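Apart from one protein chain that is not included, each protein chain of the complex appears where it belongs.
Right after this comes subunit A.
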């Protein structure tokens, strides 16, 4: 166990050292959510006037939406990094050392979690500057951040799994372009659930993006709903652990094809 922790630490350290050497990439990570916040904030500003929308300020409503969309869209590319490591031979080098297999996957996910956290904090601050209010206070914002990290873990582990199995960039690009918008719009990210068609609400109930939003919105409201936070948070956690285990299992398939 200590080996796993120390290997995960060193493997994460390796990735972060590379990340900080690419300031342009870090800048893009921060600019992209700002653009979404600005675009959607202006485009949909008046939807709160619809009857039964249930929020007073669209900006307040939008912040968690942009957070989850960002968490999904940046984490779902994790598999590209995995592919690069395979092509470069780094993966094979690591696999011939005693490094814990799960440490390789964990490190990829921890790196993603850290950059997700930075992005979430940036969105929260931007919202604040634009005049958003967070009645749930620090506790609500913490739940929002944790939900984003768990959601991100689900999608980065999924992306790593696809990368290891398909071994093709095109597969990841195709799946991501197909998934991102439906996953976001089949959730309460930009539109209140009460205003969705019945079938959409049914689909949204099974959408992890919506679990994250349910948990975050429940914690961020003036009257926080702890039960919803725990139940939806629990589902997110279970899905994240399951995806991580699945991604580590792919080393067996890799061993057959290498």
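The definition used in the following text is that contacts are C-beta pairs under 8 Å (C-beta built on N, C-alpha and C of every residue); 3 or more make two chains touch, one makes a residue touch a chain; residues count from 1.
One rule holds for everything that comes next: contacts and distances are computed from a predicted model.
Trainee: Identify the UniProt protein name of the omitted chain, choosing among "4Fe-4S dicluster domain-containing protein", "ATP-binding cassette domain-containing protein", "Helix-turn-helix domain-containing protein" or "2-hydroxyhepta-2,4-diene-1,7-dioate isomerase".
Mentor: Per the UniProt record, the undisplayed chain of the complex is "ATP-binding cassette domain-containing protein".
Trainee: Which listed residue (A:42, A:90 or A:194) would be found touching the missing chain in the intact complex?
Mentor: Answering carefully, the residue with contact to the hidden chain is A:90.
Trainee: Which residue numbers on subunit A touch the omitted chain?
Mentor: Touching the missing chain: residues 6-7, 10, 13-14, 17-18, 21-22, 88-99, 255-258.
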